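To keep things clear, I will list the structure first and then write my remarks on it.
Shown here: the complex without one of its protein chains, the others still in place.
For chain A:
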């Protein structure tokens, strides 16, 4: 402010008049009333502001803007909810899918374990006992027996103490038969799991296992059982060269 003290060049309503006019008691009262009104207004407005109820005093324009902002926010949050629900549904679906895949894998593992001899197996089947008093039953005869049983639908085998796997081999000579390097001793016991009547019929066909053993001077006893337990295991073999191929 560059005005000199007492300069009359103030605003148009600065309560200025050329000096000399004094105030009477009536105008004093009016001035007092106005000042009291100002104090009242000040106090009320300060209290209103302090109450923080700004929405009640806000202008319609500001309220509309606030409302717009809130609605935009709500839209964004709704979109986010939809997105998250999608994600949840997708994860649930894939969770169910992977649970099915896991169950399927377990089924396959069980089937493969029975096939390869990695797990014990039980069920209906036959117990075949091959007596060989003269020691003339050859490995081929035992191999025939296993093959006939397999053709008849047997699913798991055990000869003596040895579980039959996909790479089992009968070696040796008649009277001294080896199975996978383990010496078998007569009488040979063959356990097979499958349909019992079918299995025993397969062994009894003319020119089959029973006949071959009889020609070699031995006897075959086939006992059908509703509960044959095969608990000999083959150690799992890790493939050295073969790898799963895609497709």
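Before moving on, here are some points about what is shown:
Everything that follows uses one rule, which is that contacts are C-beta pairs under 8 Å (C-beta built on N, C-alpha and C of every residue); 3 or more make two chains touch, one makes a residue touch a chain; residues count from 1.
The rule is short, and it goes like this: contacts and distances are computed from a predicted model.
For the omitted chain of this complex, the UniProt record lists the protein as "Small basic family protein", which is one of "30S ribosomal protein S6", "Dipeptide ABC transporter ATP-binding protein", "Small basic family protein" or "PadR family transcriptional regulator".
When the whole complex is considered, the residue among A:39, A:95 or A:153 that touches the unshown chain is A:39.
Checked against the full complex, the one of A:31, A:70 or A:205 touching the unshown chain is A:31. Hidden from this view is one chain, which touches chain A at 1, 3, 5-6, 8, 10-11, 13-19, 21, 23-24, 27-28, 30-45, 47-48, 56-57, 59-62.
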